[in-house]
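Moving on to subunit A:
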Amino acid sequence: MSNVIANAPSNADTMTLEKEGAENGPAVMADAQRKSNRSETILYVDGVSVTFDGFRALNNLSFYVEPGELRAIIGPNGAGKTTMMDIITGKTRPDTGDVLFKSETDLTKMDEADIANLGIGRKFQKPTVFESHTVFDNLLLACSGGRGVFNALFHRLSGAEKARIDKTLTTIMLDDKRDEMAANLSHGQKQWLEIGMLLMQEPELLLVDEPVAGMTDSETEETAKLLRAIAKEYSVVVVEHDMEFVRDLDCKVTVLHEGSVLAEGRLDHVQKDPRVIEVYLGR
Partner candidate 1 sequence: MTDYSQKYKMTPVVGWLLQDRGGMILLAILIAASILIPICSLLLPQSSAFHVPTWMVSLLGKYLCYALLALSVDLIWGFCGILSLGHGAFFALGGYAMGMYLMRQIGDRGVYGNPDLPDFMVFLNWTELPWYWYGFDMFWFAIVMAMFVPGLLAFVFGFLAFRSRVTGVYLSIITQAMTYALLLAFFRNDMGFGGNNGLTDFKDLLGYSLQSDGTRAGLFVASCVFLGLCYIVARGITQSRLGKVLIAIRDAESRVRFTGYRVEYYKLFVFTVSAVMAGIAGALYVPQVGIINPGEFAPALSIEIVIWVAVGGRGTLYGAVLGAFIVNYAKTFFTGVMPDFWLFFLGGLFIAVTLFLPKGVIGAVPAFGSANGQSFLSGVRKRLNAGGKA
Partner candidate 2 sequence: MNKKLQALMGAGAMALSVMTMSAAQAADTIKVGVLHSLSGTMAISETTLKDTVLMLVDDLNKNGGLLGKQVEAVVVDPASDWPLFAEKARELIEKDQVDVVFGCWTSVSRKSVLPVFEELNSMLFYPVQYEGEESSRNVFYTGAAPNQQAIPAVDYLMSEDGGGAERIVLLGTDYVYPRTTNKILRSYLNDKGIADADIMENYTPFGHSDWQSIVADVKAFASAGKKTAVVSTINGDANVPFYKELANQGIKAEDIPVVAFSVGEEELAGIDTAPLVGHLAAWNYFQSVEADANTAFIDKWHAFIGDDARVTNDPMEATYIGFNMWKQAVEQAGTTDVDAVRQAMYGQEVANLTGGTAVMNTNHHLSKPVLIGEVQDDGQFDVVWETDGTVVGDAWSDFLPESAKLTADWTYPWVCGNCEKPMY
């Protein structure tokens, strides 16, 4: 009963999708470098633009994330960070451009649930957990496995699932809160719980939107540690304002500005880029 529902579209489907994407997209330049990039990437964003009522939120945005990579994305307000996340996770459809997962699956044609089941987890800017559920239930709901309606109706908790939940509870430092209502957690704890829920989904790619906003210094430090630990197992993209935190992450940084990539590289390298200085300090 439990594994009836297929989560991802079949391979044949994704292949055709990919072909269409390749033909239609602007990336027909047949650039060898790109091709090789594509075959190795876990996330491939190319030439993506989107407009809201005349406002251009993303403008020909392209970047790539390799498997196992920890990537930080920074940028001033309105740079398009959250919109980019929306596009990757299927919440918003781009006007033009390609978004490929593991070089083969076209994400622009799928909806949130499909993308989530494909192995992309997302943490919101504002911590979003199920406040009316206990911490345990929050993790249980996120636990990978059948997402079908009847599957859920007749679901019985298995020992393996329980063990995984316990393990995650330890990872996110909420062991003692397992039966607490999520609504009663502190802001930082909610952030962790949300990260824990992502882990329960067993994703291949984690998108984390401002994980330390509103956290105390010690919490921020713990969070950085947590993310670095996670990054050992999964590919992680972190969007953040907090430079100190990004420095703590110690990873490659992409700077967004007005909907496109301004600079890319190590943090200290990027910080020396005059355009980045201009954007951050110039105004």
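In picking the candidates, the idea was that all candidates are chains of the complex that A comes from, given by their letters.
Everything below uses one rule, namely that contacts are C-beta pairs under 8 Å (C-beta built on N, C-alpha and C of every residue); 3 or more make two chains touch, one makes a residue touch a chain; residues count from 1.
Note that the structure is predicted; figures quoted are calculated from it, not measured.
Set subunit A beside the options 1 or 2, and in this complex the one it touches turns out to be 1.
Listing the residues of subunit A that touch candidate 1 in their complex gives 7, 89, 91, 111-113, 116-117, 121-122, 124, 128-134, 136-137, 140-142, 144, 147-149, 152-157, 162, 179, 181, 183-184, 197, 201.
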